[in-house]
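Here is the structure we will look at, set down as structure tokens.
In this view, the complex is presented without one of its protein chains, the others remaining in place.
Letters A, B and C mark the chains in the order given here, with residues in each chain numbered from 1 onward.
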Amino acid sequence: MATIGFIGLGIMGSPMAVNLARAGHTVTGWNRSPERTEALVEAGGRAAGSIAEAVRDADVVITMLPAAPQVEACAYGEDGILAHAKKGALLIDMSSITPQASVGLARNAAERGIRVLDAPVSGGEAGAVEAVLSIMVGGEAADFEAARPVFEALGKTFVLCGPHGAGQTVKAANQLIVAVNLQACAEAIAFLEKAGIDLDAALEVLNGGLAGSTVLTRKQQNFLHRDYRPGFKLALHHKDMAVVTDTARDLGVVLPAGSLAAQLIASAVARGEGELDHSALLRGVELLSGTAE
Amino acid sequence: MATIGFIGLGIMGSPMAVNLARAGHTVTGWNRSPERTEALVEAGGRAAGSIAEAVRDADVVITMLPAAPQVEACAYGEDGILAHAKKGALLIDMSSITPQASVGLARNAAERGIRVLDAPVSGGEAGAVEAVLSIMVGGEAADFEAARPVFEALGKTFVLCGPHGAGQTVKAANQLIVAVNLQACAEAIAFLEKAGIDLDAALEVLNGGLAGSTVLTRKQQNFLHRDYRPGFKLALHHKDMAVVTDTARDLGVVLPAGSLAAQLIASAVARGEGELDHSALLRGVELLSGTAE
Amino acid sequence: MATIGFIGLGIMGSPMAVNLARAGHTVTGWNRSPERTEALVEAGGRAAGSIAEAVRDADVVITMLPAAPQVEACAYGEDGILAHAKKGALLIDMSSITPQASVGLARNAAERGIRVLDAPVSGGEAGAVEAVLSIMVGGEAADFEAARPVFEALGKTFVLCGPHGAGQTVKAANQLIVAVNLQACAEAIAFLEKAGIDLDAALEVLNGGLAGSTVLTRKQQNFLHRDYRPGFKLALHHKDMAVVTDTARDLGVVLPAGSLAAQLIASAVARGEGELDHSALLRGVELLSGTAE
Partner (left out) sequence: MATIGFIGLGIMGSPMAVNLARAGHTVTGWNRSPERTEALVEAGGRAAGSIAEAVRDADVVITMLPAAPQVEACAYGEDGILAHAKKGALLIDMSSITPQASVGLARNAAERGIRVLDAPVSGGEAGAVEAVLSIMVGGEAADFEAARPVFEALGKTFVLCGPHGAGQTVKAANQLIVAVNLQACAEAIAFLEKAGIDLDAALEVLNGGLAGSTVLTRKQQNFLHRDYRPGFKLALHHKDMAVVTDTARDLGVVLPAGSLAAQLIASAVARGEGELDHSALLRGVELLSGTAE
């Protein structure tokens, strides 16, 4: 069992830290708003008053933060991880940031003798609570092996995809597919509704054939009832699509459908729908088709 | 057990007729090229020398043909189904044609006392052979109930979606989602490859998260090995996308991603790739990204 | 000077017939709503009570009608042009219809000894009134020469582009460019406005550089004042984009920007804006960007 410092106890981080504590790890958590540590403490973990306190004795430090600026602030600050973690500690950054930021973090940490994995996740709040996340990992094979007990407490699928940054690149590919397939399903639903088809019947049979997908299954109720409580917010998907399109530009890969989906997500955010679940892409199709309420 | 006349013993129709014969139905098959009847005869069915002969004694007539012109030729010809089927027979057209053509067929058949269901399928050759097709049905509820034993021998999921033409409309929605999601997966794979990611690892973890889909599972080997033997030909998907975009235009539904995918499929066909499996959309992404061989 | 039967005295046809009469031609006009003949009569022309009466003595018959069904009704009906025009007459169809419909009209007319040119126009109501239309002509060179005095009374630029249907094909290309460039200008204006730029200044300098175009000049006031009185209606441009995309599909030409513009025009029509000028594509950009009123 590992001694773990857990930085970032938000919607995702809190249940993840809880699952680690329940699995028997010694978990000390820190969050900017200290009231978010309660669930962890109830599950047997400890609350730290500072990042330094959370990471000082840890073999493994986990960060689960909204974006690169927060990761970099927590890593590089005076009270930060690199200044206070033990030499030889393993820093697992499970936030979704750019591949370049992950590569930079690994290089900077190496200078302090700290090893790094990038390990962003897919699965949302439900996946975090139920410990069935998909975890996409970049870094050294030995570090991946060392992290295995941690990943086992958090997810169902976890795979080493390549060197530092590779986890973030795969996460970007994940968000690309999810965005485009959400749009596909939204267009199909608007099409079926305007044709007067029984949607419950149609979705059942669509899911049984080549059109079936996790998006269509997990978001079916959102689509059918126009229930756009998140889930995963369009504003976050918008941020992720910037990673996708900027990385693709750097790589010289052309993404006709991906860049269209990025525009349609940007449109939803510009229209003030950033706090809705990303299944609300259906609203955009309805707006374009003149059937939005 | 029903007496069935089966018209059209192609890649899909032949294994479907075989499965019906094996399930105990009395099946008489007809095909324009008569040598295609062999498999059915081996499975215990009979070969007919004409459509008239195939349908004369049938309670159920099934058509499984490439497109509307063939369906209409077989239905309306002098030697055709409407001229020779029994009054009260049930005609199940499992071809993929336009909703309008299905509505027209039902109306014309009704004048001869023949009932019609439109019942296009999803699942490809493998789904036909393994009898796990998804079947999307339009027509009367009583006729759907009457067809149940037939559908049970052919597929895993079969659902009545609405009145005449509704099966075709749902099939169009199916082809829309499949086209866009194939394009999404193709873009993600080109993105991952150019980033130097281990594709086997990446696809495993992608399939485990929200990006997972039947397309990603069933077409994984096609994508990984650039093995574009059909499966389902781009030329047929091109024909289906014309149904999708024309129907959407009539309905007044806007399909930004669907019409983009239709253009990219049209491009593959224009470049001479119509006979490849539709997973060959990956070639288009590679072409645009300068990495095609 | 020619004896001309003019069929269709709408927004475009009426000023065209007037210009022909003023140029000294003998013009007999017919319109489904007979009150539309007044302007022509004032200009020295005559009103006919039937198509037969309008075309019986004409050397040249001109049709200027909304779409193919109206052209075909006027041409092929019992009281129609082919039944009543003189052998050797020249039928100039200036309506915008599909290239295929034009080819069919030419073939059918030839069987009655009547020659045909397809000669659709660009320039809108203002171009018709001021006799500065661009005229895109398909047909035989000798017939084009014979029609020269007619074209000189109607337009500024008129060019023989190829055989029967070629005029319609060039008109389709015209509508393709106009649609996409309108969308480009609309996006640029939304971009400049949200950036707080002085639009009058910006449009002046844009028009002076490589971004300059007839669309930007002629539609500048529409864009600046959100004055969407037609001009040219989105509903008609929608019909024309169907000709563009269907012809492109038949030809095997891929139009990524053209098909996107077609979707955005379809969206405007679906949202109930079909009666607005096509510069109202700006409303769609504002809707997507959350700045529509």
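Points to keep in mind about this one:
The rule is short, and it goes like this: contacts are C-beta pairs under 8 Å (C-beta built on N, C-alpha and C of every residue); 3 or more make two chains touch, one makes a residue touch a chain.
Since the structure is predicted, the reported quantities are computational estimates derived from the model, not experimental observations.
Among C:172, C:234 or C:270, only C:172 touches the chain left out of the display.
Within the complete assembly, C:135 is the residue of C:68, C:135, C:150 or C:234 that touches the hidden chain. Of the listed residues A:40, A:189 or A:255, the one in contact with the hidden chain in the full complex is A:255. Here the missing chain is touched by one residue of C:86, C:112 or C:218, and it is C:218. Checked against the full complex, the one of A:96, A:267 or A:289 touching the unshown chain is A:267.
Counting the whole complex, the residues of subunit C in touch with the unshown chain are 99, 121-124, 127, 133-136, 156-162, 166, 169-170, 172-174, 176-181, 183-185, 187-188, 190-192, 194-198, 201-202, 204-206, 208-216, 218, 244, 247-248, 251-258, 260-261, 264, 285, 288-290.
For subunit B, the residues touching the absent chain in the complete assembly are 256, 263, 267, 270-272, 284, 287-291.
Summarising the interface, subunit A meets the missing chain with residues 242, 245, 249, 252-256, 259-260, 262-264, 266-267, 269-270.
The working rule: only the chains that are shown with their structure count from here on.
The best fit of Cα atoms from subunit B onto subunit C calls for a rotation angle of 180°, in steps of 5. At the interface between subunit A and subunit C, two copies of one sequence, more than half of the residue numbers in use appear on both sides, so the contact is built from largely the same positions. Centre-to-centre spacing of subunit A and subunit C amounts to 53 Å, using the average Cα coordinate of each chain. Shared interface positions of subunit B, defined as residues touching 2 or more other chains, are 252-256, 260, 264.
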